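Missing here: one protein chain of the complex. Every other protein chain is in place.
Then we have subunit A:
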Amino acid sequence: MNNEIWVFVQLNGQNVEPTSLQLITKARDIAGDRPVVALVAETESMNVEATVKEYGPDKMVILKDDQFHNASDGEIADALDQVVTDLKPNSLLFPATVLGRSVAPRLQAKLKTGLTADCLDIYFDGDDLVQVKPTYGDDIMCEIICPDVRPQMATIRPNTFKAVKAATDTETVNYSFTFHPEANIEVVSETPVINSAANISDAKTVIALGRGANNEKVIAKAEKLAGKLGGMVGVSRPLTDNEGFSHENQIGQSGNTIAPDLLINFGISGAVQYAVGIENAKQIVSINTDAKAPIFDKSDYAFVGDADEFMSALLDQVR
């Protein structure tokens, strides 16, 4: 056992998935004298080391094999298991992306250790990696630790931390391992998704609707307002059950993190799982009939009153 913090570097095609770099920075911030190690699994022709190095890991452990192209979750987990079992890091962080959330638990099962999902913060308390995540209820977070087993594993929510470049002498270790193909599964193809529909994470203005604004009339007005303001309509989780909305429109912990210049919340109470998705918005305006709604504490402007009324007034006055 050593005291190293490892970060799994996810690759999207030829590029490094941004969360991985954010995690290298975060690991450096909390490391103290613990070395930060980037774990890279790539094909022979790829070379993401140069990019990863810019973020200042103390070491890179590189696994190279052409079969990483279109590898299955099980194959990736098997390769990682070999190096982790051998070199025994103290902690191991994954991006909470679809891939991270699929590979990390398979690795967890091999290592028989704990894995905390979708963390919003991490810090060390002695040797314990304290993993912070929201739990039930409007404003409740919990801290999870894995006191007796190593490595301490966590997946961490994308875009929670900023990636910052840092100059360090980075040691590079080419780790030799055996790629074990999984017999009964084949990744046939990978097709890039053309994001033709604009993505709510990138929208400059967001009109967000919650359960207090969940009727056809208000929704239609919101679409119109979004059109006028050049923005997009987003929703709290309950509204994803509506015909017209899906997970793509959802704001919050289990949806999208947004960072618009202007966010207007209509009939949203402000549960912590929603609130974590809007922290990076520049200006927040909230409309709610309940003067005590938690959303107001997270807002720059508050209107205590009816969503429909305020929306109509906005439609009238915005040119």
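Brief remarks follow.
Throughout what follows, a residue touches a chain if its C-beta (ideal position, glycine included) is under 8 Å from a C-beta of that chain, and two chains touch if they have at least 3 such contacts; residues count from 1.
The working rule: contacts and distances are computed from a predicted model.
Selecting from "Phosphate transport system permease protein PstA", "4Fe-4S dicluster domain-containing protein", "Electron transfer flavoprotein small subunit" or "ABC transporter ATP-binding protein", the unshown chain of this assembly corresponds to "Electron transfer flavoprotein small subunit" (UniProt protein name). Which of A:Leu23, A:Val36 or A:Ala77 touches the hidden chain is settled by the complete complex: it is A:Ala77.
Only one residue from A:Ser45, A:Ser176 or A:Ser189 touches the chain missing from this view: A:Ser189. Within the entire complex, the positions of subunit A that touch the omitted partner chain are 12-13, 17, 70, 72-74, 77, 97-99, 101-106, 108-110, 112-118, 128, 130, 135-149, 182-193, 195, 237-238, 246-247, 253-254, 262, 271-273, 275, 279, 283-285, 296-306, 309-310, 312-314, 316-318.
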